[in-house]
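Some chains omitted; the rest stay in position.
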Amino acid sequence: MSFVAEETIKGPASAGHVAGSGTPRRVLVAGGSGYTGALAARLIDRHPQFELAAVTSRSDAGLKLSDLYPQHRVDTVLSELDLDLGRDFDASIVAYPHGAAAPVVAALRERGVRVVDLSADFRLRDRDSYAHWYGEHGAPELFGTGVYGLPELYGPHVAAADLVANPGCFPTATLLALAPIARSGTMTDVVVDVKSGVSGAGRTATDRTHFVTVDENVVAYGVAGHRHAPEVDQELALLGANVTATVQPHLLPIDQGELVSCYVTTSEPWSQERLDEAYRTWAEEHPFLELAPAPPGVRDVRATNVCALHACADARTGKVLVFAAIDNLWKGAASQAVQNLNLMFGLPETLGIEP
Amino acid sequence: MSFVAEETIKGPASAGHVAGSGTPRRVLVAGGSGYTGALAARLIDRHPQFELAAVTSRSDAGLKLSDLYPQHRVDTVLSELDLDLGRDFDASIVAYPHGAAAPVVAALRERGVRVVDLSADFRLRDRDSYAHWYGEHGAPELFGTGVYGLPELYGPHVAAADLVANPGCFPTATLLALAPIARSGTMTDVVVDVKSGVSGAGRTATDRTHFVTVDENVVAYGVAGHRHAPEVDQELALLGANVTATVQPHLLPIDQGELVSCYVTTSEPWSQERLDEAYRTWAEEHPFLELAPAPPGVRDVRATNVCALHACADARTGKVLVFAAIDNLWKGAASQAVQNLNLMFGLPETLGIEP
């Protein structure tokens, strides 16, 4: 089980077991026809140290990626996944739905390919919890062997890992928002109100993603039980906060971007000075964290790997309010996968995804 | 002081001191160049029992209302407010900014005109609280003499009132969302995450309301202290919940509409059955409350006086979640003013604003 405490790894973040520079690493993107896989392919395609070796798609093989996504300007032809080619790849970003991802990840791992998995299949550490929220697991022998790929929390582990479970977009923003308070041991309750763009619902055309349904609208969904909640609880507990978080998503008429508004109850009051100090330290330690002087908007982080943070002690209510804005397709998925790959191959964390 | 408990007035809601039907009542809209005043003028103009006697504007006198708002199709010429005409009016809807509203309200009351005031000037019952949030009051002799014009809570008082303080749009949605729980005496804490369209920020063109600022964005504002919070606290206390509510607004890229997501902590667990029963009763008693089978979107209530409600007991966290959707310009302002006027003149509550 690789969910060891962060402090137990002494080596520097750059101590991934493959050194940087030299020949570009060949990266497979498995599942390139969805929004996150396609963006991952684009980022790998432009990356100075990775080579986009192949992009696979079950539904759109034979098309060029640019046929589906002209804006990405990646002319790679989508192909069926051919595992015989596994040994040709140094790494893979797997962008399959949960359940379908695990067997592909297992097959790639068997062939020695290092994997960043965008699905939920390797994020949870508790088998029962996985079964409850997602059903049967597709590669039970690998369950629990992944590193939770939030680099700001687990950078050194990621550097040493062969299987990284890229966090969900809600947990990414929520954990980056709450880590300084969670670590203090003073968090006793939290409400996380999530506001998400439509790309988070994926590329499938449904009534729910129809323009006329979304436009001029805002609506809560997944009430009293979104799958990202147990992931948040698990990680908050590891940080030091034993809470059952209320995580409530809402769908907004924006294409990409996600704002989490966190309402934190603490066992002791936090002054604004203590908050400022804690978040300043937190942001200074990590290149993609930014402290915003006012509550950040998702426009401020669009098409970047940045998480913008703003924390406020509310003297009137005694609560702490923390706002975090990310781009759900970037820091919430594809560019965070590249950040993880950078660490895994001993490259600078920001390479190819500089804001 | 008219903030008496609801039960103390025995008479039926229709017992306003002016009977319905007969000659249409002449209604002045003071401040018709803003979004809410203009809509109020439109609603009065189409109302079967009210006559739009005049629409005033300080900045746009001489223009027709339809020059500013072609969509309202009201050709009335905007005029300067002439108080000498006061005795010509049976009633007035005052749509001035807070501070500026109070003296106009006072002058109209002196001339015997019954008033629904859209500003915050007569909503608070505590002078210190008003001074803290808004500054000096413009008509201190009238402070505390208005009835809080949320008809679902104070219908009989409204019917008998000469001065009605139309609630803010956030308190309207929040109180309609929370009344059944507040009245139970079991509410111990509440977080209200408000998502509001841009018309709530008014017609003034600023950086904040520029299309390019708002589009593809979502951002919190008024952090740790929006002026609507004390209004919510005051009314929740009158209902039986002594809490300091966290009320946090966010600006969304929609023109009109408002969703409040309420996260309620209670002193005892609520079953879904108890919730369903409480909200069913609540909705059945009031023609503009609707129970939605799933969380409502603001599209569902656009351009109506309806408040759509959905309540859910979250077994995982023990919290109760309540969602309420209104149109901020309608139920949050102009059509609620007409609902109040209907009650004040003994007319059916829904007249002229049927959904």
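In order of appearance the chains are A and B, and numbering begins at 1 in each one.
As a convention for this text, a residue touches a chain if its C-beta (ideal position, glycine included) is under 8 Å from a C-beta of that chain, and two chains touch if they have at least 3 such contacts.
It should be emphasised that the depicted structure is a prediction, and the values quoted were computed from it without experimental measurement.
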(message) Total copies in the full assembly, please; the file places 2 of them.
(response) 4
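Here is the rule we use: only the chains that are shown with their structure count from here on.
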(request) Go ahead and note the Å separation of the Cα centroids belonging to chain A and chain B. (result) 41
(message) For the complex, give me every residue of chain A touching chain B.
(response) 189, 191, 193, 195, 213, 216-221, 223-225, 229, 244-246, 248, 250, 252-257, 259, 261, 263, 265, 295-299, 302, 310, 312-319, 321, 323
